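Here the complex is missing one protein chain, while the rest keep their positions.
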Amino acid sequence: MDMIQPPHHKTVEAREKVVILFAGDSGDGIQLTGSQFTDTNALFGNDVSTFPNYPAEIRAPQGTLAGVSGFQLHFGSVDVFTPGDMCDTLVVMNAAALKVNLHKLKKGGIIIANSDGFDSKNLRLAGYPDEKNPLTDGSLDNYALHTVDVTKLTRNALEGTTLGMKEKDRSKNMFVLGFIHWMYGRKIEGPEKFLEAKFKAKPELLEANRKVLRAGYNYGDTSETFTTRFAVKPAPMPKGTYRNITGNQGVAIGLIAAAQKAGLELFYGSYPITPASDILHELSRNKHFGVKTFQAEDEIAAVCSAIGASYGGALGATASSGPGIALKGEALGLAVMLEIPLVVVNVQRGGPSTGMPTKTEQADLWQAIHGRNGEAPIPVIAASSPTDCFEMAYEAVKTAVEHMTPVILLTDGYMANGAEPWRFPEAKDLRPIVPPFAKPRETDEAESGTLSAAEGRVLSEVEAFLPYERDERGVRPWAIPGMKGLQHRIGGIEKEDKTGNISYDPLNHQRMVDLRAEKVAKIADGFRPIRLDSGPESGELLIVGWGSTYGAIRTAALDLQKEGHSVAHVHLRHLFPFNNGLRGLLQRYRKVLVPEMNKGQLRQLLRAEYLVDAQGLNKVQGLPFTAQEIRNAVLELLAR
Amino acid sequence: MDMIQPPHHKTVEAREKVVILFAGDSGDGIQLTGSQFTDTNALFGNDVSTFPNYPAEIRAPQGTLAGVSGFQLHFGSVDVFTPGDMCDTLVVMNAAALKVNLHKLKKGGIIIANSDGFDSKNLRLAGYPDEKNPLTDGSLDNYALHTVDVTKLTRNALEGTTLGMKEKDRSKNMFVLGFIHWMYGRKIEGPEKFLEAKFKAKPELLEANRKVLRAGYNYGDTSETFTTRFAVKPAPMPKGTYRNITGNQGVAIGLIAAAQKAGLELFYGSYPITPASDILHELSRNKHFGVKTFQAEDEIAAVCSAIGASYGGALGATASSGPGIALKGEALGLAVMLEIPLVVVNVQRGGPSTGMPTKTEQADLWQAIHGRNGEAPIPVIAASSPTDCFEMAYEAVKTAVEHMTPVILLTDGYMANGAEPWRFPEAKDLRPIVPPFAKPRETDEAESGTLSAAEGRVLSEVEAFLPYERDERGVRPWAIPGMKGLQHRIGGIEKEDKTGNISYDPLNHQRMVDLRAEKVAKIADGFRPIRLDSGPESGELLIVGWGSTYGAIRTAALDLQKEGHSVAHVHLRHLFPFNNGLRGLLQRYRKVLVPEMNKGQLRQLLRAEYLVDAQGLNKVQGLPFTAQEIRNAVLELLAR
Amino acid sequence: MSTVQPAAPAPKKIDYSSDQQVRWCPGCGDYSILKQVESVLQVKGRPKEEIVFISGIGCSSRFPYYLDTYGMHGIHGRAPAIASGLRSVQPDLSVWMITGDGDSLSIGGNHLIHLLRRNVDINVLLFNNEIYGLTKGQYSPTSPEGAISRSTPMGSTDHPFNPLALCKGADGTFISRTIDRDPKHMREVLLRADDHRGTSLVEIYQNCNVFNDGAFEVFTEKDSKPFHTIYVEQGKPLVFANGAKGIKLDGMTPVIVDLTNGTHSQDDLWVHDERDPFKASLLVRFFDDPRKEGALPRPFGVFFVSDRHTHETKMNAQVALAKQKQGDGDLDALLRGKQTWTIG
Partner (left out) sequence: MSTVQPAAPAPKKIDYSSDQQVRWCPGCGDYSILKQVESVLQVKGRPKEEIVFISGIGCSSRFPYYLDTYGMHGIHGRAPAIASGLRSVQPDLSVWMITGDGDSLSIGGNHLIHLLRRNVDINVLLFNNEIYGLTKGQYSPTSPEGAISRSTPMGSTDHPFNPLALCKGADGTFISRTIDRDPKHMREVLLRADDHRGTSLVEIYQNCNVFNDGAFEVFTEKDSKPFHTIYVEQGKPLVFANGAKGIKLDGMTPVIVDLTNGTHSQDDLWVHDERDPFKASLLVRFFDDPRKEGALPRPFGVFFVSDRHTHETKMNAQVALAKQKQGDGDLDALLRGKQTWTIG
């Protein structure tokens, strides 16, 4: 390890990458501390990846194991693809936080513990037997333990201010934030700016928080206990301008951008649900883009309002998580029949039923592909990281609009709340999106025939508009209420080919079922050729991943390749229809491993489609994979 | 063909089996005519199979193609498994009925046409070009055409009664019924009894209908045009007492019988939908069995009320068709989590969306198995014929109760409305059903600990009841509100193993997901060994069927076997989990054909599970397969 | 057919009928409603392409297919949600919603009440036939207690909704009732509904002659109609029975008074004021079983009208305000976000 000359009396050690886990009570401001330090590092030029992990309760009982909130940050001078398997540094605000997270700390790792959170009450709530204090009983001897009385130091820093004790204590997290900045040699400009913006209207609070932040920083400098700092150089990231983005932000921005490029109004009908609600919140802050957000009475109304909006010529979109998506199944069938654009995002969470709302999972793939009555094919795509959420949301809109179809986009709680640096594109470089509008007719229609109640009505003389006449891609024209001469009626009953009128004709039904399926299948013709994420073009083993397992698989695959294993990694964004090149690719490896945070849903689809004996690595714990887990599974399968 | 000595001057020809198709306007009483003649033949001892096929409209416009109602009846002195591919006799009440159905008549077949339904208005509505009358223009020369002015003859028969013209015309169908009884040498006792019961309170109408019925019968005897009658001897059916039953009746009776055998109250929560509503109607007529029917405000309330009833210790059941089942997805996830008995019947119809409500299809298999968020395994079984509906409804209850799980039973519109003879069992011979009730505790629980709002409550001293402690089959005990000492809380959030308390622990989640999956998988251990329906134990080709395709596949398979082809037929009733013997069976044939009224849903599941290159025969026309279609596909695949 | 009414006023400018066969049962009350809607469209004269009909599922919901306007035959119960989305992005079209008593009060009840409270500007025609027509005759949430139907062979045990009381409870801004057999009245109510800005709820009693024939006979038959119906008109006293009877308030309780025996005159009567929310709350409560002795007559007409901002005006106003405050959305600014850094 390089030794760099320390400022003052402190040593500085260089690190390639670092994993820090901040943990404490949900009232301790852990999420803020974590995301602020993330921003600092990202701005500094590190690659970063984060994993916020908080309890289900709004305010879980203080001090309990259930109440622990965590924020894991991985930053480095090299590419990082996951928030890290094990941490280098664990910051704990109380005993419960230690208890819950100690197993994630590397042997020999650093613990920074707020001693005030280890009083006898906290120890009891955390379930330490006989209230034995781990900070003092020697059980942490294998770690570099630093005990800091954050509470006292914070109060000290604020002595003389007019704040009450409660208010004072609320800025504890700033002390930690300041200290950690010191420890990793980062300036506290970022957090200071943040505080200025946040407390613009409350100068007293601004002052207090700034004071504590600085106190934390200075504490590192002055305290005798800390003799080592760490230096993580900027990562060799592609040139360009970056920002941080979470997956939910990515989806929201992707939808807005795509609607703008398509020249459509964005209508977002949604019903709040964890972890999808932030998309609604984000969109509702962007009304100046003409975005209309509609908090519907339930998920059925949400998707139906989006269908209505699309029928009205806007881009209708909706998002939810598993239980809410379950409610949308019937309406999705309607959208299939109507053949209008619709984007449905499922931010997956732990299931089944209410399951584990704040935890991540990938177990809604089958629901997305198969969860409707009848033959109701809907394209299903999946994002693999926070930034990819933008890309895939954009693609979802493009496909929905250009192919006149509902599209389901799968993300999950892990990428939705996690953040990573994004080299954002310029608006002008985004792919064009061209809605297949029908052409209004400027001439008046002839009068239609006479009415005879018993026999029905005679067809009008002029050639009728055919709402279900398809182009070569199988796509029907989009005629929007208000367009002259294109009046037509659509609905969920089987419709006659071309006219869209109701039809019960058996062969027509077969034709329409086939046409709808072909239309969706043809979407694959527009996909880019399939590309490996890493590894040899043929060989021993192919890892097929999808969704937020990306980082862990990539990390493991690169490592294995470095070690000389014949292992490749392909990450699927298109789950239905599959990429046309997937068949050939699968044939070029002796073994196939499919890691999923479910019990084998993609694996089942691959086996059925390609008759390939794909093996699964399946974890259903509400937690992302670690790279280590992937690695172990690959080695095991290779050895078989 | 045998010649039997005719009564009077008429010839009698013997037939092994006969297919008759009655067709006319939906107001013509076609369904009644068909089902009455079915009953007569069944009572006579024939094997029968029927296919009612009516328009979507309540009263479709008279005389139009869309308004044609049909009832196809197959009866024979040998086993019949389908309503027949092509008919021997076509009875048409108007021009539209002829137009729609002529292609189903064998070359040389008999047409009996009501000439009054071929006036110029009817011809025009049926779309005969220039109102050319097929009855007179020679276009039917290849058939044995008999024109009868049913309307006139009916009116004549009723001359002198006080009935109005409309009322008179309404009994036209009795004329046809009487005539057809004559034609096939059947006595009209059955219909007479039926009329007596129906018009008990209206002697005038009884008299009129009986008159017309007899007039129809006598017309055959006296009219010069009809010189041939047909004789179909009783079938060599297994000894026993029989009744006729439709699939929906089968389900209803099966539910009642199973609930009675289990000693449970039957609660049926449902929302009307075609073609499932008749189950509700049937059950609501059986309140003297303690059956409680609840017409809920929607399908979500329907299934939730059933869940509530099961929680309350009854057998909760619900039924719907595709769109309604889509709405139940979220609640089914809850039932999976609660692990309580629940039976859900899907009487499938043409989809997607509203689709073709009055037509049949098998396209909801994926929805049944995969249509929920999260890992939510639910056993899925399917009936294959009207009588099998009884068996499978019974099995659904048995599985649901004994394994504490929701069960989905798939039937479809074809078997739901079709009828066949049923050698019904005796109540005492039905398999026992044993609910895994928890044992109430007679001793009082000790007082629980003291309350501390901040720290939660201390556990009570006595050993707590463990609602999620499992037996060797993985089944938890059923504790019902009111049972002493067993109070517990359950819900849709992930629960701690054994206690059922809320838990967010990662490894607990994995364990519970696994335990739920294992419990369902273990149900297969109780299945009878897999059995072929017909054909060699190994060989060239195996047809794997499920659901109402049974009759067509069986007919085709038996024929092919007679002709010496190495073709076997297995019909799956267990779609999830599969029968443990299926894997071995599939391996014993070179080829596998899976005929389905969908685009290959079972085929996909078989391919994924067994990596077998199953081929599909897929028809999505809202109509059942013909045996001929199966036969052709088998021959084609054999030749490949 | 007895329910088909005299033709709409000449000159016939636009023909709003589509080329599809009308497929209701002969004699169904739906025909009369279709006729009057066409007539109202005639009077209003908006171009066909500016009119949209959204429906759910049911016999009534086939309606959109019969008009040569834009139309969507949705799914059961969800028309209010579909129409709300459409209306949100198309504030200038004429939007109508067609629904049945099952569609809007059973499966769709929640969407209906939320539509009303949001006051989305559409005309809702609720075809109430007190039965499920399309699924062949099960009882509905408006079927009277004891109703024998295919799903209630021993009679329904459910207390039925009073649809207008429910809609009033949901703060509807236009509450009205009419009936298939009185096309002239229906036409007037429909015209007023179309004029109203906000959700115009028109309950239409509609005879299902196949599964529930005669459900509203007492309100249409010559003999019984005068005594069992009351037509409310703005500013007019509540008089019925051909002027022989009236309604006055006894404290807060409406009572029937005789206008012929000298005890009461029209001056004593309740005067209809469709702008009075409290009066309307009571008026919708005139819902007695007509077979009951002393039953209040069933009112028809416009019960309540109030002005409240519509859903889409406020929604659009917020968009406009946001644009005014923040400027038209700049996509590059959005992509960039608040904080960036540059590498290289």
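Some notes on this structure:
Order of writing sets the chain letters: A, B and C. Residues in each chain are counted from 1.
Operating definition for what follows: a contact is a pair of C-beta atoms (placed from the backbone, for glycine too) under 8 Å apart; a residue touches a chain by one contact, two chains touch by 3 or more.
Keep in mind the model is a prediction, meaning the values are calculated, not measured.
Considering the whole complex, the residue from C:A81, C:M315 or C:L334 that touches the absent chain is C:M315.
In the complete complex, the residue from B:A464, B:I530 or B:L611 that touches the missing chain is B:A464. Considering the whole complex, the residue from C:D158, C:E217, C:D268 or C:D330 that touches the absent chain is C:D158.
Residue in contact with the omitted chain (choice from B:A201, B:A427 or B:A639): B:A427.
Contact with the chain not shown here comes from a single listed residue; of C:D171, C:E217 or C:D268, that residue is C:D171. Touching residues on chain C toward the chain that is not drawn are 106-110, 113-114, 117-119, 141, 154-155, 157-162, 165-171, 249, 252-254, 276-279, 281-282, 285, 308-309, 311, 314-315, 318, 321-322.
Mapped onto chain A, contacts with the missing chain fall at residues 57-62, 64, 66, 271-274, 277, 280-281, 284-285, 287, 293, 295, 297-299, 323, 353-354. The set of chain B residues touching the chain not shown comprises 39, 42-45, 234, 237-245, 249, 253, 256-257, 260, 265, 267, 269, 286-292, 294, 296-298, 300-302, 304-314, 316, 330-331, 333-334, 338, 424-427, 440, 447-449, 451, 453-460, 464, 481-493, 501-502.
The definition used in the following text is that only the chains that are shown with their structure count from here on.
If you compare B-C with A-C, the chain pair joined by more contacting C-beta pairs is A-C. The centroid of the Cα atoms in chain A and the matching centroid in chain C are 44 Å apart. Annotation for chain A: residues 300, 330, 333-334, 454-456, 491-493 touch two or more other chains.
Among the residues of chain C, those in touch with two or more other chains are 21-22, 26, 57, 73, 75.
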